[in-house]
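Just passing along the structure, written as structure tokens.
Removed: one protein chain of the complex. Kept in place: all other protein chains.
Chain naming follows the written order as A, B and C, and within any one chain the residues start at number 1.
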Amino acid sequence: MPDAFDVLTTCVYCGCGCGLYLHVKDGLVCGSQPSRHHPVSRDNLCVKGWHIHESINHPDRLTTPLIRKNGALTPTTWEEALDFTAQQLGRIRDLHTGRAIGVLASAKCTNEENYLLQKFARTALATNNVDHCARL
Amino acid sequence: MVHAAAATHSHLLKKDHLKGFLRKLAKEYRLVAPVRNRHSDVLFTVIDDLDAAEIELTEPPQNSLKQFFLPQQERLYTYTTTAEGYDFQPVQATIPPTVYFGVHPCDLSAVLYMDVVFSRHQRDPFYLRRRQGSVLIGVNCNSPAPNCFCNATGSGPFLEMGSDLQLTDLGDRFLVEIGRAPGQALIERWQVFFSPSADKDRAAHYQTFLEARGRFSRQVHVEQAIRQLEADTVPEQVWTELSLRCQDCGGCAYLCPTCTCFTISDQQLDDAGGQRLRSWDACTFAGFTAMAGGHNPVQAKTGAIRQRFTHKLRDDVRQNGRPSCVGCGRCVGICFGGTDIVRFVERACQGSL
Amino acid sequence: MAGLATTFGSGAMTNSINEIENAEVILVSGSNTTEAHPQVARRMLEAVDRGARLIVIDPRRTRLAECSHLHLALRPGTDIPLLNAMMRVLLDEGLADDLFIEMRTENFLALRDMLNRLDLAETAELTGVPLPLIRQAAQLYGRARKAVICYCLGVTQHVCGTENVQTIANLAMLAGHIEKEDTGVDPLRGQNNVQGACDMGALPNMLPSYQDVHNEDFREKFERGWGVKLPEAPGLTLVEMTHGGAQGSIRGMFIMGENPMLSDPTLSKVEETLRGLDFLAVSDIFLTETARLAQVVFPAACFAEKSGSFTNSERRVQMVRQAVPPPGECRADSEIIMELSRRLGYAMEYDSSGEVMEEIALLSPIYGGMHHDRLEQNWGLQWPCWDRNHPGTPFLHKYYFTRGRGHFMPANHTPPGELPGPEYPLLLMTGRIYHHYHTGTMTRKSERLTRECNQAVLQINPLDAKAQGLRQGETVRLVSRRGEITLAAGITDQVEPGMVYTTFHFAEAPINLLTNDAFDTGSRCPEYKVCAVRVEKIMDS
Partner (left out) sequence: MPQPIADIYLPRQARVEQIVAENSQIATFVLAFCDRSYNDGFRYQPGQFMLVSMPHCGEAPISISSTATRPGNIHLSVRRAGKLTHAMHGLRVGDTLGLRGPYGRPFPMEQLAGRDLLFVAGGIGLAPLRAVVDTCLDQRDRFGALTVLYGSRTPSDIAFQGDLELWRKQGVDCRLTVDAAEPGWDGPVGLVTALLDDLAPELDKSTALICGPPLMFRAVLGKLAAMGFGDHQVLTTMERHMKCGVGICRHCHMDGKLACVDGPVFSLAELRKLKILELDG
């Protein structure tokens, strides 16, 4: 692998869907540039796309699962976070049926993730209470 | 600009042997060249696997060498704030010696311009340490792209100086001219790849130049616009129109091979410190000139737009004798509001030609 | 996008973004295109430079309005009468496309009768736009050979959002401006994958590919595919879920990459609801306002750290490719979902996002030919793409509408849910700005974007500012019946007297504390574009 390379991906900052290259150096995204032949970006990005790398490496990124203990969110393991979540959602589902569970998908996540999430809601949680902020 | 007689110390490199030559270079240098990737975009790319890379020498690459000498974002220092004090540690970056192959005349001119900017008042260590270990192998443009206008900025389509080696495509072979000592050294080191050029090769070179010069599809009156700016006769309305259309993307400056404005900012990483970053900036952003407390000496958008074109076409001519627009055409057609430098030149010259 | 679904059968842009620059007339309604969809605006301005006419319908004098040939500065919430008036002009002047109406549409008589009952002068009066301007706009639009209408949330975020959209569709069908290349009706989607999230069935009433939950056949198909019995009753919408109150029917929530604590209307109610839940889990990349209320927070991978696909506004399904590994212990949302699902007794095993897409193609007809290996090539595919050999669809409704015939849905004026009065004399509109995206979760972490803009600004007309004795940049209090915030005053004639405008990106000035949770009965879309407020000067040193 060269020390620096570019990966073509799709911008997340509006519905236009520009094709942009993320510039990766030493394992970090440190730049972005438009694709010239992409039908939407056509060799330029808006100011948000040109600076998209700045929020990827941001030190405020969450990097560990958090769980509320004694009122405060504290770091925990994936196992505990997943087990606890599954147990809680399962309990509510079994006690009140799936109608008591709401699931919000995301207009910022991928198609595949949204598909999985609504499938998860409709199968594992037995609810059609799944929506996202399409109208906001 | 190019004369048949000028190319005295020139060599020939058969196209069949180009890859072999590059393979030798790649053993001792990091190799960067314009590569057409699988999405059909052409980018200057660090070449890891020469056999897998499709080197593209005709379509101008969408990025320029600026990205390598002045990266979009680079870490200058890390800093710590402890009880002992507030201390900066330089980032120990190792910069491998790099051959930049297949650099078009516009981009070569741009590097020469950057060399001046980064050493005129003070020598910029971060730029120069990248630049010092670099070898530039240029390739003249036989068929300028539709947006090119380097003929109007004096930076193409052929260039005689600026690179270490300068290649001209003569069909089945390249004519190779030596620009500077590192180029000479390369030729000597791998002389087996090269053969002497004959008069007919140099004649073909000149003929190719003449043909290339006739292949520009745009006529951009850069000189006239420079005169208008110098005489301060660009109608105010032109600035107003352009600034209404500018949508603050910064793309023209970021894609420009000679726009070297940068900013320096700190990013806190934890309680004990952070890093100081240098990143590209653009004079068209309002925040470029805004001072702490909010006052901005460049108040209207027109001021920022005026700065962009005036700097490129007037101030740099005053200072360096030539504009810092190298006519590469990268900013042409990419503006969200249709206000690229070619449109500016057209508008500025309207009624004056 | 319920409005287009009922009239055309598909709720998406009928054109490709690039077609816009070939249009002869572009009608933009309720879209601050240069700021919210820069690449679309780029095509509009390119069209203008080629000689096209640009008509902008917007209460504010946006940058696009300044670049336009006709700016119809309507009173907020009067879109329907304005468009009805335009249609009446088309009828009166013989600019209706009779052949198209005859061959391709139904229910035209209902529209014609409604339009003929219209008093043009009165209608124009209602909208605040001079009748000659309306007439001119109608003529431009009606006479064009290729004309597109682009609209955005300025049209949909009203109590009558669905009717607004239907009225736009009526106008396009009346003029015959649909079915052709470079001609159509284009709702611009706000977020990067809103289209995809809808396509994927992240909707309470729709299974993937807009297959109605009500419909037994569709349900059966998915039950066979997924191997479980599916719930029949449509679910609750987002606002119903987040506004249920502390004792609402929803007891537990799982929120993936959304921040309703900033994006939803009447935030105090959202907070009450979320705090009242028995359990809340949030998956996000930053600790958002919503994540702060959760019992469990999962650190998610961002777009640069995973692979999959997004569907843009022009229905183009494109690859998202992983560039770097996720930082720390972050995991992709898909992994999180699969882990939870397994623990809840429904195992989902996918080795890659490509495998998920294969299942999507199997069950969602419009994605029938979408496979990652195909998306990898070229620049993705535009749905509908029925099978592996289908090239995708750059523009919709060629030869026939998705629903068969286009259905005219005549609508009359519906006043906004809340209008200014003596106590709250100003009309507040909300929207986006160029430098920030949605709730600012990502963009406000960017050094450059925050340098350029890091403050909520209340646009207010110089006359209103003067009446209050406000200076440029002064911090003011903005109050509605539901709450109050403080923010900086930006005095500008971009807004008319009596109107103010601001954005929802800033957590320190959460404008949705003020907005009205009245919403459109058709689409459940909240009325963000109109509510009544007052501006108060803050009296201190």
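The working rule: a residue touches a chain if its C-beta (ideal position, glycine included) is under 8 Å from a C-beta of that chain, and two chains touch if they have at least 3 such contacts.
The shown structure was predicted, so the numbers you read here are calculated from the model rather than taken from an experiment.
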Which of the chains on display does the removed chain touch in the whole complex?
B
Touching the absent chain when the full complex is considered, from B:T58, B:T263 or B:N320:
B:T263
Options B:P96, B:P125 or B:G214, residue touching the unrepresented chain
B:P125
Against the hidden chain, chain B presents residues 76-77, 79, 81, 85-88, 90, 117-118, 120-126, 128-129, 132-133, 260-268, 273-274, 276, 281, 283, 288-293, 295, 297-299, 303, 306-307, 310-311, 314-315, 318
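Everything below uses one rule, namely that only the chains that are shown with their structure count from here on.
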Counting only Cα atoms for the centres, state how far chain B is from chain C in Å.
41
Geometric centre distance via CA averages, chain B-chain A, whole Å:
37
Rounded Å distance, chain A centre to chain C centre (Cα mean):
20
Set of chain B residues in contact with two or more other chains
39, 247-249, 267, 285, 335-336
Overlap residues in chain A, where contacts from two or more other chains coincide
8, 19, 37-38, 42, 44, 46-47, 54, 58
Per the contact definition, I'd like the list of chain B residues that touch chain C in the complex.
39, 244-245, 247-249, 263, 265, 267, 277, 279, 281, 285-287, 294, 335-338
The chain C residues in contact with chain B across the complex are 34, 38-39, 41-42, 45-46, 49, 63, 66-67, 379, 434-435, 447-448, 451-452, 473
Chain A residues touching chain B in their complex are 1-6, 8, 19, 21, 23, 25, 30-38, 42-47, 50, 53-54, 58-59
